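Excluded from the complex is one protein chain; the other protein chains are retained at their positions.
Right, subunit A next:
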Amino acid sequence: MPEITILKRPREEAVITQRMFFKKTARGKVIKVLRERYLRDDISCGIDGCRACNTTAQTILSRSGDTTHKDFPTGHYILPDTNVFLAQMDLIESNYFTPPIIILQTVMEEVRHRSLPLYSRLKALTTTDERKVWVFYNEFRSETAIVREDDETPNDRNDRGIRKAAEWYNAHLTLAHPPIRGQPKLALPKVVLITDDFANRQKAEREKIPCISVRSYVDGMKNSDQLLDLLSATGSDEVEPTRAVAGRTALYADYLPMSTLVAGVKAGQLHQGHFNANQFNYLEGTVPVPAFTKPVLLMGRENMNRAVQGDVVVVEVFDEREWKAPTDEVIDQEATLKNDDAEDSEEEGDDLMVHEHESKALRAEHAKKAPTEKQPTGRVVGIIKRNWRAYVCHIDSTSLTSSNATSLGLQTVFATPVSRLLPRIRLRTRQAPSLIGNKILVTIDRWEITSRYPEGHFVRTLGKAESKEAEQESLLLEFEVPYRPFGKAILDCLPPEGEQWVVPPKSAAIPEWRDRADLRDLIICSIDPPGCQDIDDALHARRLTNGNIEAGVHIADVSHFVHPETAMDNEAAARGSTVYLVDKRIDMLPALLGTNLCSLRPHVERLAFSVIWEMTVDAEIVDVRFTKSVIASKAAFEYGEAQLRKDDPIRLLNSLAQKLKAKRMAAGALNLASPEVKIHLDSSESSDPVDVEQKALHETNSLVEEFMLLANTSVARKTQESFPQTSVLRRHLPPPPTNFEKLQDILQKRKGLKLDVSSSGALADSLDKCLDPKEPAFNTLVRIMATRCMLSAEYFSSGSVSRDTFGHYGLASPIYTHFTSPIRRYADILVHRQLAAAIGYTPLHPSLHSKMHVERIMEVVNRRHRMAQMAGRASVEFYVGLALKGRNEREKEVTEDAFVIRTFRNGLGVFVSKLGLEGLVMFKRDTQFDAENYTISVPSSDVGRPDVTISVFDKVTVRIEVEKDKNTQRGRVKMTLVNPVDSRAL
């Protein structure tokens, strides 16, 4: 164990060793700061065999230095100034850059103050074995320690310290190489100061210290041709090692007062809308506003003016001459701002580096763009409502000042949200080191005009990144899915019999049987996907004596159990929908209802709500009636099983379904596609994904679907007729033709195909014609892309919109609603109540007479529905990632076929249909980009060959890796091109 000693500091040393100063904090308080330092003589110079230093210390630098440089034939060590590390880090890190380096403590600390990420790189450099790097603690060595003079800036003081250390080193070398008697005096190696600061060089020359600029040093190296490329252009004199603390200058414009905003929007001078960030380019966002067909484009930080995804903002649109087209470039926040510093809050106003990066990133060739591509462009002038919530984030480890696990100091760090749509959040925390590698919840508190990033605070830890629990919870939080267990008040609303509840025996006196049809004798069966527990629909069909067919759809009577204005009803309304994740289901209603009482299980009597049609054999509806009923299902089939059976009732149903479908298609229904994959789990316990597979569509799947559509349409007609003001309906607005412009253009230019979007029928026809004989998957791809151009369907209250907008575009139905899944959708429960009232079973609850009330619920349900879909998709994505990771470990390399769906200036958007995965292939170097034809030319991997052109719809092969982001520990899928060119070199 090292000895414990008391250091003695001579009194006369106090001038250099003690420091007392006052500083003013951000809040305006004056703080007295005391510092002292102990100067020592046991700090080693690091040169091998130095007699003057303590030889027991480990040494790294060789005795004679590096003799390969032509300017220093007698050997040399280099001692770089701070600006060299700030500007030329790539050069220093290069493996070709081999001279022994002496890094001074002064330099280390300056780099640390300027940029923590650069400091981390520098530190990494000092710890690698193959490099000869010695850190000399010059501030603690008695000969080299200096004190700042009164009229000296901190910058000048550091420069002087560096020169002093260089001078000392050169003098010290004579001690390390004492002349040996009888031999001629050896030429000594030199310690060369490298700096790009001209003034510093001049002063050094005056003091006879060998010094040189980076460029001339590299010029003289033997492998200068490789290294000269690495010299960065910004490494010039304008970089000052330490910046004087600038006043906090505003980076953003102030918002206008609320009254001005409201008045402006009313007068039509300003426009209000939701802010949407661009996930490919963090410096760009759009705001769809009613006044323009295209959304208003916001370019650059200043114009986005602190808006965050989802905020309701007010924008001012610029003059038409200044309108721009969106950039074609992928700009990654982390890549561009990786050297930005979290703690720089007080002095970031003039951070030239960042500004330069960003303006470079934004500098797109607008002039070349066709004027048709230009979009209304503007800037945010105010915010009506912030939609901030808790965001799931990772801590950026390079922004940490101290990664020590025991450190309790308050640190300012960056939290990088999982969602690419959000800016980094600046966070002050005392537990930063222990949060690294965890998923954490962070909320934004404020975003000042002087701060580049929003400021937030830590809420709680969700767990280790990539652990299933943490990922699952973060997913639910990210999509705002309420996932708490049901409370007692809610469970008290369930029937007291619990699992033992049965339909009471038939009797007129019992309320359950009042006005209920007894359908227990009918041959009813259910068809569901394998492993389905919440069976909410069942079917029957039989021939009638008049030659017609009676077909019935029976839906679980959830509204019998869920009464309006109860705790359970309120909770279900708030949840809106059941959320299906790959390995978990978040129920809307307690499991007792979903999987038991309202599950139409075979051979059990259950309450149902039935829709019964009388149809001709050609599936023309003769009559329809709705009734509450009691049924007893005779069989529960799985999709595949039902297809094999095809006995009488099912055959009847099937023939009707096919005719219904044909009719629907004739009316112009769309056959859309979305990338759907299925995850195979290893076992229910481990839930490790084994494989990913594309979902197969069975015919019986469409059998059930047809009847559900029919039931929904019939119910919609009935409720709308009875309650024209408040009936709950679902519509799908026709997409504006402009949405398709880009896809039409691509198809026209790349494949010579035309897309007719004048009506849903025309679109369906032209989609059918989008075929590539060589590529069967091409049609699906086009369908997926067309689906993305459309609007999403929504619930609405019939009294809130005009009659002619009721239509459902995708289904080509004039009216539609959701009736068939009351266990998992709240809208269906409302429809059940309305239908029950429409047939006179119960009076309508007063809340459903209120248009306002229904509208409010619809708004919630629509949002929940959207979120549930996104959560489900994200869950699949996570498992696809896990499966890929597993495959990456088993196989050497995962490669898949993919289609190019988008081209960027510096990358490609690709779609891997086998995995339902969309990804980005980035090129480090710029490529020849032809925006007009959606084509990029990439240099071929073989030298001398002509460039390879890649365009949208081309089939390529990509290598898929899951790589962990070094800073945030966030796993992300990385794709690189394998065929036609290997993009790793690009």
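Odds and ends about this structure:
Criterion: a contact is a pair of C-beta atoms (placed from the backbone, for glycine too) under 8 Å apart; a residue touches a chain by one contact, two chains touch by 3 or more; residues count from 1.
Criterion: contacts and distances are computed from a predicted model.
Per the UniProt record, the chain missing from the shown structure is "Ribosomal RNA-processing protein 41", taken from the list "Centromere kinetochore component CENP-T-domain-containing protein", "Ribosomal RNA-processing protein 41", "Rad17" or "ER membrane protein complex subunit 10". In the complete complex, the hidden chain is touched by one of A:33, A:267 or A:509, namely A:33.
Summary of contacts with the chain left out: across A:8, A:460, A:603 or A:774, the touching residue is A:8.
Listed for subunit A, the residues touching the missing chain in the whole complex are 1-9, 18, 29-40, 43, 105, 108-109, 112-113, 123, 126-127, 135, 137, 139-140, 343, 401-402, 404-412.
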